[in-house]
Every structure is written in structure tokens, then in C-alpha cells.
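Certain chains of the assembly are absent from this excerpt, and the rest are unmoved.
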Amino acid sequence: MSVFDIGFKYGATFYESLRTFKHKIFKLDEHLARLERSLRYVGLVSLINKTEMAEIIEKVLATNIHLTEKDDDVFISVEVTPGVGFPHPLMKQKEQKPTVIVYTSPLPYEEYAHYYIIGKPAVIVNVRNVPPQTFDSRSKNRSRLYFFIAKREAMKIDPDAFALLLDLDGNITEGTGANFFIVADNTLYTPTTRNILNGITRQTVIELARKMNLPVVEADINLYDVYNADEAFFTTTTYCILPISRVNGVTMNKEIPGLCTRRLLTAWSEMVGVDIVKQAQTFMEKRKLIW
Amino acid sequence: MSVFDIGFKYGATFYESLRTFKHKIFKLDEHLARLERSLRYVGLVSLINKTEMAEIIEKVLATNIHLTEKDDDVFISVEVTPGVGFPHPLMKQKEQKPTVIVYTSPLPYEEYAHYYIIGKPAVIVNVRNVPPQTFDSRSKNRSRLYFFIAKREAMKIDPDAFALLLDLDGNITEGTGANFFIVADNTLYTPTTRNILNGITRQTVIELARKMNLPVVEADINLYDVYNADEAFFTTTTYCILPISRVNGVTMNKEIPGLCTRRLLTAWSEMVGVDIVKQAQTFMEKRKLIW
């Protein structure tokens, strides 16, 4: 891509991360609706047409899916920028042509498959999540220097750990690309969407839980809540639900995954018709053999 | 460049904007020292070697300078990213090779030459500058979605105007890529570097002013100060010092440029041996003839 692309010059790239289950894209409409909202927030909704985007994405998938084994699935990346902006990035926007990047890649099982079993550690970092007055995290974008710093800060403390970011008031917000839940007294608690990405996996987990009669509360959560919780997990597009073993070194789940986490993982697998834990284990092992 | 570059994926690009006067780079050492500080802030200082960077920059300039007329000068862009990160952007960093982009381009006179004469309008936008707890603006980087939003917000209110950003407490910080000064009672006031880029032009103006016995105060500035100031101007690498005609529609300078602004422009031109206002006018006119 061009070094003069506004996506590169301003971090003004808006994106969605999708995946397939049984070779079908999961919640494509929801992802495109969110992408549209991300763009409308910055006044660029005219850059895309949802129908056209859906066609492109399906076409890219159709072209590449033969590379994927029948029981495996793929990751799909969709990125939109306002296009090349040299030399006056914001002045001449009439004929502006967006840059659209769509590609598939194997699911990165080696990053998470074993954490279904042993749990993922999380570390609360010093860097704080961006406040909505600067920009709204619900507009999913690539001005993510603070995520980059957060990830490196977490890895310095524990090479295995994901970062967990607080907001400026000290409430827990999200991981770097993952939403966060705790379970206490058979109730799910997750931060409100004020300072976080309104994750589609997060929303799906909330709906699954409610169907299972697990109450879900969206509320401010802080360290006292986390340390005294029974279970904790991350959610994101690729691994769906990932149990957390400890936060800041404090053990979370007595067993991994905890009871509610396990029930949610099972419910998810049933919903999509794929045993997501087994799939991740299987294909991580296969790749090891190949590589 | 690669769509898998971490500069694109995370906005983790660190950069400097330089220019020449009489075909010599202005304050190259200061720019490289700041670039090094930008990188050290995120733990990536080992990505560059200042001597090597200086050589690359001088070489790019030497290669391209023949395209520039004798009395004209050039803009130089220097950008560094942690390199390509696919598929695990932060995990495997041992053999990480940075992406380094250096190019020259004509100075964008058509963007500012006439504002030396009529003054540039500024508009205070709703979007707030990023707080240092998220990341420090002194680490000059390209996670600038909020600058992009700010520019568009300003242009909607006044197509001619530059944006001016407040911090979360309502203090004035900076423009999108420019520092801000006011003059009141023959004293210069400019925001502290707590929430802004510590501009090299800003620092040079401070030093010039002190040599001219104009006191300079680095302090919190807000709207009451601005509306009651005698003069106001922006500073940045390309135009050096640009008089502001009005802020939020309130006329600033009785004449453009104001007395102190004019003295600073003259002192700058003497310092670099180039009449910067005349140069901008001359070559803007020339280009109009060509294009």
C-alpha cells in the first residue's frame, strides 16, 4: 500500500475482524453494520456500501477457502481507509477513493489453543484506555499506539500475559482487542461500552448467557471485583471465549475453565456447530507437524 | 509498504518532519534526538542509529535536491516503524527489522503562503487532545485519528480554518501538527509541553524571542486569554510562524501579522538567511504558472 495512505498517515483505518464457522462467515451483517457506524462517527460513511462490501468479502473467502481443511476455519480481515492523501490529505476529498483491504488467513491457534486448558494470564498495565472525548473506542480503528505500548508493558511483566487496560477513572475496560468478563455468584459482569469496543463476540456471549439463565450485568468493574471473582475470561472473534488463569498474579479460576466459562464454551460450540476448543487443539497440533 | 506493517496495524509509526533553508537541513540533530526520545518512550530505541539515520537523510536529500530551484527549499519526511509484524505482531521481535521511510517533497506553499498576509483562522473543536496517561504527545507518532477528526470538524465550521485542540481540563494545547502562541502586553504565552508535541520550531521561537527581549511564559492558556490577546500565531516546520487572524470567529490581530509576530518572522528569516514569507509567495506563484 502507499506510504501516503491516510490510513498510515493518521491511523485513520477502520476495520473488522471476522472468522468462519464451518466455512460460513459469522455475523457478517453485524460486522458490516458496526463498520458503517465506525465510519459514520468520523463522517466517512459514504466510503463504503454494505452490499458491495459483503460481496467483496464473500468473494475473497470463496477464492481462498480451498486452502482450508474441511474441519478448519479461517480468519478474515477487512480494513477501510479514506485512501491516498498526498500531498493534501484532507483538503481535496471529492474524488477521494477509499483503500479497502480484505484478506483471509489461518486462525492463529498457536496463540491461544493451550490457554483453553491452562488459562491465560492478564496483567493490568499503566497505560490507560483512550477517553471518548479523544475518540470513541466503538469506532474500531488502527490508531492503537496505546494498545501497542500496553502489550509490550504486559509482556515485560509476564511474557505470557495479555494486557488489561483501565480507563482514566481506574475502571477496567478491555484487553488489547478483547473484551473482559468476570463471573461472581453465577452472574456475569462486564464493563459498559462507554470506554471499550462493543464487541460482537461480547454481545453474543451476553445473549447466550441470558438464554442459559445466567444474569449479565454491564457495570463499572474494578480490582476488588476481579480479585474476588470466581471466574474471568476474555472474548474476541478468533478464540470466542478464553479462560483467564490469573490477573496481576492473583489466581482467578479454581479450575480452568471455570464452571460458567465451560458452560458458555459448550453453548458457543453448539450454536456454531463446531467444537471450538477441539478445533483449535487439533489444528495447532497439525501445523506443528507441518512447520 | 506492507499492509502487515506494525506502523499501519497499530499506528505505531514514529516520525519527524524537517525542511531545508538554503538547501541545508534545519536542526537535523535536534530532530534525530527527538526521534530517539520518541522511540525510547515505547522501548524501541534500538530500532535506529542516529548516525546512520543522518546519513540516510542526507543521502536522500543529496539525490533529490537537483529538482529544487536555488532559492527554493524542500520538505523532508522521516518515518520509522517496528517493521512487518504478520502474523504475530508483537511476539517474535528478535529479528525485527524496522521500516524506515525517507522522502523529500516540495514545500506546500499553496497551503499557507497567503496566510502570512491575511492570517489563518482557527477553530476550537470538540475533540480533545490525547491525555499523557494514554500516550505522551511528545512521542511524535501516527496514531492520529483524533487529529483527523479535529481537522474535519474545523473544516465543517470554516473550510479555511485550522483546528485547535483543548486538553481534558479545557486548556488549549496545540493545532493538528502545529504549536500555538499568543502575545499579550508584549509577552509570549504558549501551552506547557504536558499535553503537546515539544515542537522544534516552538523551541526555536522561544529562543529567538528571548534574544529579542520578548519574555516567554509557558503556562496553561484558555479562551479568556486567547480572546483578550493582542496577537496569535501557529508554529511548525514548514511555515515556521503563521499569523492567526481569528479564533472561533473572534478577531485576534489588529494588523496581520501583528507587531511581535512580524518581528519574529523577520528574526527567523535573518537566522536562516532566507526571507521565508517572500520565498513562499514567490514559489507559490511560480507553481501556479506551471500547473
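Order of writing sets the chain letters: A and B. Residues in each chain are counted from 1.
Methods note: a residue touches a chain if its C-beta (ideal position, glycine included) is under 8 Å from a C-beta of that chain, and two chains touch if they have at least 3 such contacts.
Keep in mind it's a predicted model, so treat the numbers as computed, not measured.
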(message) Given 2 placed copies of the single sequence, give me the total number of copies for the whole complex.
(response) 6
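Please note the rule applied: only the chains that are shown with their structure count from here on.
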(message) How big is the rotation relating chain A to chain B when the fit is done on Cα atoms? Please round to the nearest 5 degrees.
(response) 180
(message) Based only on mean CA positions, could you tell me how far chain A sits from chain B in angstrom?
(response) 34
(request) Could you pull out which chain A residues touch chain B in their complex? (result) 1-3, 6-13, 42-43, 79, 86-88, 90-91, 101, 103, 105-106, 108, 111, 127-131, 133-135, 139, 141-149, 151-152, 155-156, 168
